[in-house]
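This is the structure, below, for whatever I ask next.
A single protein chain has been omitted from the complex, and every remaining protein chain is retained in its original position.
Let's turn to subunit A:
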Amino acid sequence: MIFTLSALGPALPELLLAVSAVILILFGAIAGPKSTDTVNGLALAAIFAALVLVILGPSEATLFNGSFQLDAYARFLKVLALLAAGSTLAMSVDWLKVEKQARFEFAILVILSTLGMMMLISAGDLIALYMGLELMSLALYVVAANNRDSVRSTEAGLKYFVLGALSSGMLLYGASLIYGFTGSVNFLHIAAAAQEPTLGLIFGIVFIFAGLCFKVSAVPFHMWTPDVYEGAPTPVTTFFAGAPKVAAMAVFVRVAIEALPHVVHQWQQIVVFVSIASMLLGSFAAIGQRNIKRLMAYSSIGHMGYALVGLAAGTEQGVRGVLVYMTIYVAMTLGTFACILSMRRKEGMVENYDDLAGLARTSPVKAFLLAALMFSLAGIPPLAGFLAKYYVFLAAIQAGLYTLAVIGVLSSVVGAFYYLRIVKVMYFDEPAEAFEPMPTELRAVLGIAGLFTLLFFVYPAPLLAAAGAAARALF
């Protein structure tokens, strides 16, 4: 077999990220702590270059005996994950510097984690899935404890690490069962072998899904989320809420649809249960939260529940719904976290939602955009969040899952309470002390995310078409 380097072309974005991480670590180690700004800039450039390569690169390819597959689905999600990771990195730089937590390793760990996400999104077999997942998570555990002098940050890192290792164990156990009962690790071969549900296969599916539910923080594997979100430094929380969720959801959908298409009825029950439980917990548990990072943690649990409604349908419509949902979720989350990152007073960061009191009078534009994002998170028409929910519920109804859709709509009504309470605090409460001015990159992210959620309904066709093409690639 003659092997040419050009055969690796489809994996060029991944190669670029891996090589740039290695070069940057060398550069940072030689140049010392003063090189942090340069490393951050170069890391951003690397993520941007990878984004360009994904967009311009080949649209379909299979590499490494099917372990790495590039299709419309993978490209769509890679673009989303890279956008989320890149904008998070851009938003973190200034914050970390002000809080004196800036280190050049942070950007490198973000790059390596993003590389893991891209491998995860492109995974074509169970080994690639596990390697990608570990690469992504291991870097996340470290950045969670980035502020190593703070007890809460180290606690967040340790808690995430221990529970993450447990979930990896479950995932591996499930993978070994599936390998044992189907005779292959490749998704397509598994699909060919798993024509009917055997007991061992079902056990394998349950364990793999448990591991993946942990990564998307779906109930009942969500326990780590609020503590880790609250304890980790806010830019790290922003990172957690965006790109890793996209990658984990991507591989969740790929395993379910691509590897297990003939046993839909078996895994559908799991996904329906997880989805209902996540939606309900996300709506009810957030009501008592005062810390806005904790609130966003419960909000993200709820949103993962809504996204899983699309997967529960198990149809092309449903997968398209998941993709649209994840895109809009990332936009809304990044926008909201841009606001949270700017909640800084002279004495330091504040994290309670009461601190937003009267924001409409102290900085009206920010309050307006944040209010739009909150309405959108609550799913109020005609904002983007409503359309996202509309597509997943539509797919669920078309698949005959009426109970799931009804529970989803009802829990979204309950969830609206705590989003609207933030709007009420901003618009009707007595103004608190004003925040420090927002850095430019936070303004940019908040502006783009806010306008996207406000104006998505005017011209949703391009995103719907791209998500539709991506979903078709799986069927």
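Keep this in mind: contacts are C-beta pairs under 8 Å (C-beta built on N, C-alpha and C of every residue); 3 or more make two chains touch, one makes a residue touch a chain; residues count from 1.
Note that in this section contacts and distances are computed from a predicted model.
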Complex member absent from the view - protein name from UniProt, among "NADH-quinone oxidoreductase subunit J", "Aromatic-ring-hydroxylating dioxygenase subunit beta", "3-oxoacyl-[acyl-carrier-protein] synthase 2" or "Branched-chain amino acid ABC transporter permease": "NADH-quinone oxidoreductase subunit J"
Residue, one of A:Phe27, A:Phe48 or A:Phe64, that touches the chain absent here: A:Phe64
Absent-chain contact - pick from A:Ala61, A:Val98 or A:Met131: A:Met131
Contact partner of the left-out chain, one of A:Phe76, A:Tyr141 or A:Phe214: A:Tyr141
Subunit A residues that touch the omitted chain in the full complex: 1, 18, 21-22, 25, 33, 63-65, 67-68, 103, 105, 108-109, 112, 115-116, 119, 127-128, 131-132, 134-135, 138-139, 141-142, 145-146, 148, 157
